[in-house]
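Note that one protein chain is taken out, while the other chains of the complex remain in position.
For chain A:
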Amino acid sequence: MAKYLLLKHYRGAPAPANDVPMEKWTPEEISAHVQYMRDFAERLEKSGEFVDGQALAPEGTWVRYDGEGRPPVTDGPFAETKDLIAGWMVIDVDTYERALELAGELSAAPGAGGRPIHEWLELRPFYATSPTATDDCHAGG
């Protein structure tokens, strides 16, 4: 099994095919979208592939240490040009192909006109937590 992070962006991803902001959809289209996302997460839980999913508010600030005894320096809220993550889902799947398949399904969530959004999602593999036992064998022997 391998874990993957599916990242969804408010900004910074290439424009999707069906690029209409949500407040310009009909209320029914919003309901259909929300339902699709819920069903997707539920299906993954049932298949034993869901690990975690969270959504982030669109505000954010850059922060860094500014030396002993000083308050941290902040820069924010994020400028309009900044890449902005909207949320993530962590999945635990058997193969990379399966991860691609699921990301594709998530990107097909319906938007304006009930048509798929074709949203670009970022798929990132986690590092494995430790070398596998068989790697140890090779290294040791």
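Note that a contact is a pair of C-beta atoms (placed from the backbone, for glycine too) under 8 Å apart; a residue touches a chain by one contact, two chains touch by 3 or more; residues count from 1.
In this text, contacts and distances are computed from a predicted model.
Look at the chain that isn't drawn here: its UniProt entry, checked against "Tol-Pal system protein TolB", "Tripartite tricarboxylate transporter permease", "RNA polymerase subunit sigma-24" or "Menaquinol:cytochrome c reductase cytochrome b subunit", names it "RNA polymerase subunit sigma-24".
Interface note for the absent chain: among A:V34, A:V63 or A:A128, the touching residue is A:V34.
Touch with the chain omitted from the figure is made, among A:M1, A:A17 or A:A55, by A:A55.
When the full complex is taken into account, the listed residue touching the unshown chain is A:T26, out of A:T26, A:T61 or A:T95. Although one chain is not shown, part of chain A still touches it, namely residues 21-27, 29-31, 34-35, 38, 55, 57-59.
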